[in-house]
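Every protein chain except one is present and positioned as in the full complex.
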Amino acid sequence: METEYSQFNILNKQTTKCGIEKITVDKCCFKKFISHLKNSAEFEANILYSVMACDTSDCIELNYNLFSEKLNRYLIITVLTDRNNPVCDTVTDLYKSAAFDEREIFDMFGVFFEGHKNLTRLLMPNSSVGNPLLKDYNFQKERSVHYETDL
Amino acid sequence: MEFYLGKMILSLNLQDYFTFVVLYTAEFLIILFFLLISAFSADYAEKYIFSLLKKKNLSARLNVCNSLKILANSFKLFFKEIIVPDKSVKIAFFLAPAILLISVLFIYSLIPYNTDFCVNKADSGLVSLISLILLFSFGITLGGISSNSNFSILGAMRHCVQLISFSVPMILTFMGVAVLSSSLSFPQIVISQAKYDILSWYIFPSFLGFVVFFIISSAIVNRSPYNFSNAKSELADGYKTEYSGVNLAIINLSEFSLFFIINMISVILFFGGFLSPFGVYVADWFSAGSFYYIILTVEQMFWLFAKTIFLIFFTLLIQTAFPRLKPVNLASFSWKYLIPVSIINILIVCVIKIVFGGFYV
Partner (left out) sequence: MKPICDSDMIINIGPQSPALYGSMKLAIKLNGEIIKSVESVIGYNHRGIEKLAESLTYLQYLPVVNKIDYLSGFMYMEAYCSAVEKLCDINVPERAQYIRVMLMELNRISSHLFYLGVYLSDLGSKAQFYFAFTLRDEILHILQDICGQKIMQNYFVFGGVKHDLDLNALNKICDFCSSFSQKVKELENLIIDNPAFKARTKGLGIITKNKALSYSLTGANLRSAGINLDIRKIKPYLVYDALEFQVPIDDSGDCFSRCLLRIREMIESLKIIRQCSRFLIKSSGEYKNNDVNPLQIHPQSNTVISHVESPRGIISCTIISDGSDKPSRVKWRTPSLYSIQILPELLKNRYYSDITAIVGSLDIVVSEADR
C-alpha cells in the first residue's frame, strides 16, 4: 500500500490519539487519492462519514472521514487550503452525502467548492454576511436582521 | 306530534295563510333544535371515544364540563374575526358554508322521527336524499376552490375524487332498499319494516348493501380511514384552511350534523327507523288517549336516536383503529370492490322479493 500511495503527494502521515490514521495530502491531487481509495479492491472506502473543517491560524484544514466496511478501518484524509481565498474540489460525484457537508462548510468557513451543483448557505439565513465558525468572526459587527420573503 | 302542533296553532284562530306559515316555522325550529343536539352529541361521542384511549377515569370522561366545553368552543367562534383571503372569490367563499347548512337542514326535514312527525312526506324522498348529499359535497368543493390557496384546492380536488367514486355505490345501495320496500318515501320504508318486528328489518335481506353504505357513510363526512381531504398531517385542514369565525362554525356544525344524519338514514333504511325491535312499546300499557300518544312519540324517537348512537360509536371505533387510505387507490377500490358488491346485493334482494314476495317483504 505504501508504494501505491507514493504517486499521490502525501505530505504527512500520523496516528491520532484514538488510533485512527490521518493522512495529509496535497490539495491538487487529493480527489484522485480518494477515488483511488474508493475503487481499490483492498481498501474499499465505501462510506464517507463526514467532511469537517477546522480553522487553524494559517490555513483551513478539511478532514474527510472515510470508513472501509471490508477492512473495518477508519481513515482521515486532511487537505489544507489557503485562509484568504479558500477553494477546493468537490467530492459530491464520488459520495452523494458530501453535498450538505460542503454547503455547511461554505456557510460556516467560506470555502468554495468547485463543481458543487448547489452551493448555497445551509444553516444560516441566505441574507447573512460572514462565516460564523472562523476564529475572527465578530458577533457584534457582522449580524444582519432581515425578514425572508422567499417561498 | 304534528297533530297536536296543528291543533295548538288552529286554536289561535289566524287566517289560513298565516297558519301554514306559523306551522312550518314551528317545525323548522324543531328541526333546527334536532340539528344542534345531534351535532353536539356526535362531537361529544368523538371526544368520549378518544378519552377511552387516554385511559382517563370515568368521572373525568362523563363530566358536565366536557359537554359545556363543546358548546363554548362553538360559541366563541361567533365572536372571532372573519379573515377573508385576498385571492379568494368572495361570493363563493361566503356561499359555501350556506350551501352546506341548507343541504343538511333539508335532509333533516326528510326524516320520519315518529309515526306522524315528518316535515316532508314526499313520495320521492330517497331521490331528494341523493341530490342533497351530492349538494353537500358540491358545497365542500366550492369552498375549497374558492379559497384559492394551495392546501384548500388540493383538499377540494381530493374530495371531488371521493365524491365521484362513492356516489355510484351509494345509489346502487339505495336501489336495493327501494326494491324491497316498493317505494321511495321514508315513512313508507320504515312502515314496511314493521311486519315481523326485528326479523323484517332490511339489514337481513340486504346485508351487503348495509356494509357498502356503512363504508360510504364514513367516507362522505371525511372520517378516518377516508379523511384524505382534511388530513392534518398532509394538508393543513384541507378545504377548511382559510375559514375562520362564523363560517368555520357553520362548516363544523354541518359536518358533525351530517355525520349524525347519515347514520340516522342508515338506521332508517336498514334497522327499522323508529320501530322498537321487540314490537311492543311501553306506551301499550296505557289506554288510548293523550298519555299514550305522548309516551309513544317519545319512545319512538328514543329508539331512533339510540340506534343512531350505537352506529356512531361503531364508526368512531373504526376511525381510531385504522390508518387512512391513499386517494389514488380510492377509484380502484370503488370500482373493483364496492360496485360489484352492491350489484350482487341488488340481485339477492330481487331474488328474495320474488321468492318470498307475499309473506316476508
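Letters A and B mark the chains in the order given here, with residues in each chain numbered from 1 onward.
Note that contacts are C-beta pairs under 8 Å (C-beta built on N, C-alpha and C of every residue); 3 or more make two chains touch, one makes a residue touch a chain.
Quick caveat, the model's predicted, so the values are computed rather than measured.
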Selected from B:L10, B:I164, B:V282 or B:V328 as touching the chain missing from the view: B:V328
Listed residues B:L77, B:C118 or B:L154, member touching the removed chain: B:L154
Interface with the unshown chain - residue positions in subunit A: 16-18, 20, 22, 46-50, 52, 54-55, 63, 65, 69, 72, 74, 76, 95-97, 99-100, 108, 121-125, 132-133, 135, 151
Those residues of subunit B which, in the complete complex, touch the missing chain: 50, 53-55, 89, 145, 148, 150-151, 153-154, 157, 224-225, 227-228, 231-234, 236, 320-329
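Throughout what follows, only the chains that are shown with their structure count from here on.
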Chain centre separation (subunit A, subunit B; CA means) in Å: 63
